[in-house]
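Only one structure is covered here, and it is reproduced in the block below.
The other protein chains are all here in position, but one chain of the complex has been omitted.
Our next item is chain A:
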Amino acid sequence: MPDVQKTAPPADKPRRVRRGGGVMSSTGLYIATGVAAFLFLIPFYIIVRNALSTDAEITGENWKIFPTDLQWGNISELFTDETVPFAQSLWNSTVVATLHTVGVLLVCSLAGYGLARIPYKHANKVFYAVLGTLMVPTAVTFVPSFVLVSSLGWVDTYRGLIIPGLFSGFTCFLFRQYFLGFPKELEEAARMDGLGYWGAYWRVVVPNSLNFFAAMATITFINGWNAFLWPLVIGQDPSSWTVQVALSSYMTNQVVVFHMIFMATAVSILPLVFVFLFLQRWLVQGIAQTGIKG
């Protein structure tokens, strides 16, 4: 695994020279990219179109590009529908994804810092024990984890949804890589002032790493919000469903109400799309910085 590059260029740095050009003209380039972008946007358009249509228009013979009347009432219908507790699941997802993000950042950043910076003779062994868990994809351990969590009585609880997912070897590894590249001079200055590791971490290291924390927070929140297998296993009672499990229930239900399904999908995606567009720059840089590259 290559190390993190602390001088990684921003992903949108303008090109100085034209590379590998010649085969494709500028017009061709924009046409090809435009077609690809159009295809990538179709699913988003479908969600919005169907979410604001009547069932008759979604399933009609003639595919219309825009619905004749925008059905804004579909939004309130989604939240008053009795068959799927959608509002409750949105709330559950909000709580779970938020606490998941806070917990993962706290626990994994501390561990990553300890592994990167604090001299200890067995630190390497500990690091390999953490790396070893990356070889065992978390999803593969879901059977024994479920057994453990159910024997703790945590099925259908926030604890069961949140706590087992906090200990991400991968996030810890990314933080370690990042802290290895953190300028030592700042910490040494803090030491001169007599701060311990703990004080230096909170008062110097964290405040100077907010960009990286923000990127990791975004990625962690998206993963928490979109998680499906674990919430499906743990959320057995509909009152503890997350929004992904609620969405999935539309696919297995006998009754299919199309406009509700698509409105639910739109509502489940909307918060993330906003987060995404706002934090895009951080996110792109964060991914480029995480060390998953050559």
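Following the convention adopted for this analysis, a residue touches a chain if its C-beta (ideal position, glycine included) is under 8 Å from a C-beta of that chain, and two chains touch if they have at least 3 such contacts; residues count from 1.
The working rule: contacts and distances are computed from a predicted model.
Entry comment: the absent subunit's protein name, as recorded by UniProt, is "Sugar ABC transporter permease", drawn from "Iron-sulfur cluster-binding protein", "Alkylation response protein AidB-like acyl-CoA dehydrogenase", "Sugar ABC transporter permease" or "Aspartyl/glutamyl-tRNA(Asn/Gln) amidotransferase subunit C". Across the entire complex, the residue among A:102, A:180 or A:275 in touch with the chain not shown is A:275.
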